[in-house]
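Right, I'll just put the structure down here and ask away after.
Shown here: the complex without one of its protein chains, the others still in place.
As written, the chains take the letters A and B, and residue 1 is the first residue of each chain.
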Amino acid sequence: MPNKPSLFSEFSKGIIRENPNLVGLLGMCPMLAVTQEAKNALGMGLATTFVLIGSNFVISLLRKVIPKSVKLPAYIVIIAGFVTLIEFLLHCYFPELYSALGTFLSLITVNCIILGRAEMFACKNNVFRSVLDGAGMGVGFTLALFLVGSLREILGTGTWFGITLNGSYSVSVLTLAPGGFFVLGCVIAVVNKLAHKPAPRNIGCQGCPMADTCAASKGGCSQ
Amino acid sequence: MNQMLVSASPHERAPLPTWHIMLCVLLALLPAAAAGCVNFGYRALLLLSVTVGTAIFWEFLCRIIMKREQTVGDLSAAVTGLLLGMNLPPDLPLWQAAVGSFVAIVVVKQLFGGLGQNFANPTVVARIVLMLSFTADMTAFRDPNTDAVSSATPLVTGASYWDLFLGNTAGCLGETCALALILGGIYLWLRGIISPAAPLSFVGSFALCTWLAGNDPLSQVLSGGLLLGAIFMATDYVTTPLTAKGKILFGIGGGCLTFVIRQFGGYPEGVSFAILLMNLLTPYIDRISMTKPFGTTEPREKEVRSDA
Partner (left out) sequence: MPEWIKAPLVLTLICGLVSAALVFANDLTADAIAAAEQARLQESLRDAFGEAEYTVPDLQFDGINQVILDKRGNVIYDITSTGYEKDGQHLLIGLDEAGAVSGICVVSIEDSPTQSAKVQQDSFLSQFIGWDAPDRSYNAISGATKSSEGIQKAVALALQTDLDNREVIRNAE
């Protein structure tokens, strides 16, 4: 069995190299929907991180107990539970953020990132690594949302976190959907340029979706 | 023959290079641009020079950064710049005009592959982006008679036919003088650059819809950006259908959409959105209106199936 990646790299891979949103192109719906303002983007990212860590923790804890045939429904119930939990908390303590996020808070349940990490990582790795993975992916997602949100808010309305920086040079199409897509496209292009590294010569089997059926999993695949 | 050259079609090329076609379009646009400058004064001339100049600059810069050969010489950037300038109100802040030409040249044209590869008319997209971003500035029209600035165009206030025809009304810089636009269109038609199918069907279907709805078709046709859009933007080679049948379909779709948006929609001007929508539908219009190559027949599927 090849050496497992270090604990730190489990966490850090989600930030740039395998950023779930900008490199993996998952979770696009909240990315476009709540990034008109940096504050909302940050809030959404943190809420998703909470759900990611929680669901990775529980799913990894129960990974040996949940039978394969009910894997997906079980994961979704667990994820939905965490999402409802964060909804209660936000409604209670941050009502402004709650109404700003609106439906998209409930839609965290179907965010591909969370189910994706559950499927690809949490069900195959121990609890500690799963939590680190969830945290890393969550941080990467939050940073991506925050970056796009800040760009859209600063260039689109001339404010940042509600503080007016410069009111007269704002291009408000950036706060609308078409501008959002455009900003997102540019950010994805830049981040992918930065993240582009040659593939490692020997990858471990943790993140590979073929690991269960792969005959080479004994010695690690070298693709 | 020692060598046989094999290449893909087309094998017969017309002697007209791109820059020649673009030059003709520029000439056709000049009367309307000049009318705009006469009506709105020095500011209009300044705005036009800024849009043309920045369009050329963005294209030049973009090709350098993309490490491709320079295409500024084919004058297409100049045409886009001039057309964009004519779509703007004469008092638009200059930096916003520069943003508009950036969107038209860099985002719509160059990022998709340059001339011939754009998915929609660059001028139309730029105008829409500017309208969405700077609504207040884009709807501040100046009346050339009184120099009063308001957000009303003759679409709202109404004006005499003669005023509309000669461009004596408020509106965007190049769209007010119907006479100049029509003259430009006739010139392009006589030179064989454009086919009258799209403009005629565009304006015709729009007039028909307007008349059926009980409004005055003549003043509706002469107001707003309809003539400018129908003559110069609905005839763009890249983003409109190839065959005559396709062009007519394009024109009908555009005319009806413009009527619907002007009548029922919240935006004061429907032509840009109509043209953009029809641009997006052009590949499908092409597919259904393609001419059959001489001598082809439908593949005989039934026989093949019975063999197997």
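Here is the rule we use: a contact is a pair of C-beta atoms (placed from the backbone, for glycine too) under 8 Å apart; a residue touches a chain by one contact, two chains touch by 3 or more.
Just so we're clear, the structure is a prediction, and the values are computed from it rather than from any experiment.
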Problem - Which residue of A:Ile16, A:Ala80 or A:Val110 touches the chain not shown here - result: A:Ala80
Exercise for the section: Using the touch rule from the top, list residues of subunit A that touch the missing partner. Expected result: 36, 62, 65-67, 69-70, 73-74, 77-78, 80-81, 84-85, 88-89, 91-92, 95, 99, 156-157, 172, 175-176
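Just so it is clear, only the chains that are shown with their structure count from here on.
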Handout entry: Inter-centroid spacing, subunit B versus subunit A (mean Cα positions, whole Å)
Key = 42
Exercise for the section: Provide the residue numbers of subunit B that touch subunit A in the complex, in ascending order. Expected result: 95, 99, 107, 129, 132-135
Exercise for the section: Spell out the part of subunit A that touches subunit B in their complex, as residue ranges. Expected result: 169-174, 176, 178-179, 182
